[in-house]
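Read through the structure below, which is laid out as structure tokens, and then see the notes.
Here the complex is missing a single protein chain, while all its other protein chains stay put.
Take a look at chain A:
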């Protein structure tokens, strides 16, 4: 219920915000800024990839370095935090890479930019898989699943202990609620944008609606059947 209220509030704020924005400049043409946005996104992805690459090397070094008993916990905490930070950056790089590729393809940019964007997006995807596999270095004695395994999520959950599952549950449930509210907000933004700009966003509205319904149906059916 909470997320619906937040979603509606977000929608109202979004409506007012978009109304004000569009009343100032209704005829906004993205094509005029597509090239610099594309270059910025691609460059940003490259920078994030550099961070991810350097982090992987740092984690490998740290995991293999000999430490005293006093430093053991400190190292574990460092590795855990670095791993989660790197994962977050890797996911961001994949999204920026996909966005850059989408802009270059949709707005028909120069071939060199299209190719660069796609290469960078592919590298981001590969590196994000490499980040996930680094965790096996930290815990060689644990039977953690490989990212290429079928049902990786299920297997990872099964390989985690109760404390780790507790942390994941807390994080995922909060994220689920935030995502629900944010997607409802996005729907309102797209509706208002369509109305005021005259550029139909109906396809995106259908896709987001399907994602919200699908994700919620999956969650509620899962908990409903665990009586």
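Here is the rule we use: contacts are C-beta pairs under 8 Å (C-beta built on N, C-alpha and C of every residue); 3 or more make two chains touch, one makes a residue touch a chain; residues count from 1.
Throughout what follows, contacts and distances are computed from a predicted model.
One chain of the complex is hidden; its UniProt record names it "Helix-turn-helix transcriptional regulator", one of "Helix-turn-helix transcriptional regulator", "Ferritin-like domain-containing protein", "Peptide ABC transporter substrate-binding protein" or "Acyl-CoA dehydrogenase". The residue from A:73, A:110 or A:151 that touches the chain not shown here is A:73. Although one chain is not displayed, its contacts with chain A can still be listed: residues 69-70, 72-73, 76, 80, 160-164, 166-167.
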